[in-house]
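The structure is given below, and queries will be raised subsequently.
Shown here is a partial selection of chains from the complex, left in place.
In order of appearance the chains are A and B, and numbering begins at 1 in each one.
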Amino acid sequence: MSAPKKVVLAYSGGLDTSIILKWLQTEYGCEVVTFTADLGQGEELEPARKKAELLGIKPENIFIEDIREEFVRDFVFPMFRANAVYEGLYLLGTSIARPLISKRLVEIAEETGADAVAHGATGKGNDQVRFELAAYALNPDIKVIAPWREWDLSSRTKLLDFAEKNQIPIAKDKRGEAPFSVDANLLHTSSEGKVLEDPAEMAPDYVYQRTVHPEDAPNEPEIIEIGFEKGDAVSINGEALSPANLLTKLNELGGKHGIGRLDLVEGRFVGMKSRGIYETPGGTILLEAHRGIEQITLDRGAAHLKDELMPRYAELIYNGFWYSPEREMLQAAIDASQHHVTGSVKLKLYKGSARTVARWSDHSLYSEAHVTFEDDAGAYDQKDAAGFIQLNALRLKLLAARERRLKG
Amino acid sequence: MSAPKKVVLAYSGGLDTSIILKWLQTEYGCEVVTFTADLGQGEELEPARKKAELLGIKPENIFIEDIREEFVRDFVFPMFRANAVYEGLYLLGTSIARPLISKRLVEIAEETGADAVAHGATGKGNDQVRFELAAYALNPDIKVIAPWREWDLSSRTKLLDFAEKNQIPIAKDKRGEAPFSVDANLLHTSSEGKVLEDPAEMAPDYVYQRTVHPEDAPNEPEIIEIGFEKGDAVSINGEALSPANLLTKLNELGGKHGIGRLDLVEGRFVGMKSRGIYETPGGTILLEAHRGIEQITLDRGAAHLKDELMPRYAELIYNGFWYSPEREMLQAAIDASQHHVTGSVKLKLYKGSARTVARWSDHSLYSEAHVTFEDDAGAYDQKDAAGFIQLNALRLKLLAARERRLKG
């Protein structure tokens, strides 16, 4: 790879990406463009502008954008149509944000004539893979720079030395080492590393940042109602909300009731296992609600096929293959199932749990006429079941007959 | 089908199966053998003996058995190795009990020279299918009698008339109609029908029988520890327990903390949707714990394959194909993955939730040496990630290059 001339950096404004910014300038002597996105991580963006300017970035090279609506509408919601969970439990909060960041990095590179993009993910994690696969899938000629895999700033001390040497301001609370590492966006907050590295030890309470402890949650349950249209949530308690506003509102509700905490050891794509603490308050409610509305609006054949495809779909997102033909194929299948996933779900939120307690829809496939214990007025002929069973049994009978024949 | 001469009836001792017993005698003039099993449903069995005798069953034709250990060891535990859930949520508590009952019915038929078995499931549900597929898979020549599909006792009144006419004692509380229908065994209690038939209405509190309301559960969380060997739970808080005793103990813990309630609309094999309220206190804890121990002992390749196979496996059990070659194939695959699923999991039980909070194992695949944020002493070379990404990206780059070439 030849040296980059102009690089678009995913820039948070924090110490680490500021060091990367400087390192790119000094190591490659290249022009740096910064991209700072509001994905709902809960930090102000404007300070990033000032820091970028301070580090010598030209104003026209500073991109600061609120992409929350795009994030939820085009990434989070399509994923939730699939009921995607990784390894049975993880709602993919970090994974799903990466392709969008890469998409904007690549687009800004094309707008500004940059030949490279750079990110601050380390060489041990999944995020590097997600950033880079997405970037290459969108621009096969782009260069991707991952300083953590290249430089020799391998300890905290070396990093701080570099920062000081380069006049990068260091916030006081960054001098000491953080006791764990955090990633956040509108869908979730993840914490990992350091105090969390021993999976036999319970995570300390202070790790949780976005949800109250279930013990501290209200003593009264709260019933909410979520409306869906074609597989996507569109309202809460009757109020229509944009995708990002809806997820924000669900986060408030979930956070208040201590919903969506997860302590997980997961298998990374790069081959090792890691332990993470995830908080996905709104997403946890949304998943439950989406399953709730599918229960009455989705046919069994479609629902079971979705369940079988889901683990692969989740794995693809986890591994960074959002922009891949196979994810798009699965998405096409999933989306084809959601046309009638319209209606309302009532959920009970209480001390860490969100559970569906009622659901209704004009698109419902539930037929009280068929299922009733009462007289069904001929809707269903119980005698049909005899033939149904006989023909389902036929191959099993032939198997059993063989067994007896060979033993006899 | 020629008329049966001797029938083994799955007999609970209750009103409905007593009516069936009598009906078999009068309709077919056949000898009846009763089989009453303790599957952990929480009812005494000896009264069933007296009732059977009263209805003229010879003592040698009355079979009363405690099959709880076999149930948990050979059915529930193998299923939990798979982390089986149907339609994302249902732990299959009713489904998994049916094949064992059929197995004993068929075995008793062979011991007693009976040519038929009979069950009390209706023609609308899944249970008839499960009973009958299992019976036919074990004895291709057995006759199966399903009185609910045959007789004309189509209303409660007609049933009670038949009972009275035939001197079948009717408990006072059975005169009126039960407000919903219940099935119970050591794994769960299910309730459905009547007051539950409108899925838009919240289930009344009195439906729940086996778990306290989360609001009434203890205000203090309880931490428990479950030990596993080769995929099966073997101890609680350090005390070794037999399968049935272990599940019984988990049920107590789960019931006390309001764990394992589910309000579900599901797709039945016979084609309609139905709504059920399930309480699976111990099973819900067990599933969480099993996932917890797999997190550190199961390789990612095995874990993901298991997740992909699971929905099919669950569907097979739900549909009644426990005794089928494909269920056995899947079981072989699942069991092959469990050799090292040995270790301990700590869970926090609190007001409706059971969550893994720590896990450890001599068989752990978690490598702090690899994953650490600290210096890893060369365990992992971050530069490897560059090549890993490049080759994973290669096909995506070729795709992107095609896109550009064709547009350009």
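Note that a residue touches a chain if its C-beta (ideal position, glycine included) is under 8 Å from a C-beta of that chain, and two chains touch if they have at least 3 such contacts.
Note that the coordinates shown come from a computational prediction; the quantities given were computed from them, not determined experimentally.
J.: Given 2 chains in view, how many copies does the entire assembly contain?
T.: The complex in this structure file totals 4 copies.
Keep in mind that, in the parts below, only the chains that are shown with their structure count from here on.
J.: So in the complex, which bits of chain A are touching chain B?
T.: On the chain A side, the touching residues are 83, 87-89, 122-124, 128-129, 132-133, 136-140, 146, 148-149, 154-155, 181, 193-194, 197-203, 214-215, 219, 221, 261-268, 270-275, 291, 295-296, 299-300, 303-304, 307-308, 310-312, 315, 320-321, 323-325, 346, 350-353, 355-360, 365-368, 370-375, 380, 382-386, 388-389, 392-393, 396-401, 404.
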